[in-house]
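Okay, structure first, notes after.
Only a single protein chain was left out; the remaining protein chains are all shown in position.
This part shows subunit A:
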Amino acid sequence: YIVTIRVKPDHSGVVTDGVKHSMNPFCEIAVEEAVKLKEKKFIKEVVAVSCGPTQVTETIRTALAMGCDRGIHVEVSGKDYEAMGPLQIAKIFAALAKKEEASLVILGKQAIDDDCNQTGQMTAALLDWPQGTFASEVTIDGEKVKVVREIDGGLETIKISMPAVLTADLRLNTPRYATLPNIMKAKKKKIANMKPADLGVDMVSRVEVLRVDEPPTRLAGVKVETVDDLVAKLKANGTI
């Protein structure tokens, strides 16, 4: 995931053209958990969904190669894609969850490009479903899900009813590498195509990006010999 990020000359965002994209690592963990639950026979079918331009189908195929049964590509491109944020995606996911009669919606806790950490929570709110976020352990118990959540103070265990929304945290599992035979099988699995309008979702953003700048270059520090020197310097430059 090491890419040199450059801000666009017009400061409207970062350059994404020509930058190699791949599945968000937390989403990989989410896919792995879903496939695991299917292997343990707790769920019947795993549908991989992604919103974006045509390149997104590669990511869906990777999910299929990991073991998902079918995919849905919600086509969003151009200006709509640049303005797309967690709210729009949450609306799409909520509409799809109802349409597909899903019992679980599993997502990565946040995307590593924008670090919003909102999509899962918004999806649950729009559906009025319980949510188990920052999951480091998921156990299905009949019609309920036991979720161990990683929170600032430690670990919290909750039990929520299905249908529910879960978001995957780092320690939930270690995603598998797709096996070569599964990559071949993935080719035959179906990816359905649709547009946000088909789901009755309006893509208008409620957020306007005013300006994107690089973080200021880190200035060189100054070494001091004693604590007294440090206090004097901090006083001199007005910090204290």
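Simple rule for what comes next: contacts are C-beta pairs under 8 Å (C-beta built on N, C-alpha and C of every residue); 3 or more make two chains touch, one makes a residue touch a chain; residues count from 1.
Please note the rule applied: contacts and distances are computed from a predicted model.
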{"item": "Per UniProt, the name of the complex member that is left out, chosen from \"Adenylate kinase 8 isoform X2\", \"Short-chain specific acyl-CoA dehydrogenase, mitochondrial\", \"Protein MAK16 homolog\" or \"Abraxas 2, BRISC complex subunit\"", "value": "\"Short-chain specific acyl-CoA dehydrogenase, mitochondrial\""}
{"item": "Residue among A:15, A:112, A:151 or A:184 that touches the chain left out of view", "value": "A:184"}
{"item": "Touch list for subunit A against the chain that is not drawn", "value": "58, 61-62, 65, 177-181, 183-184, 186-187"}
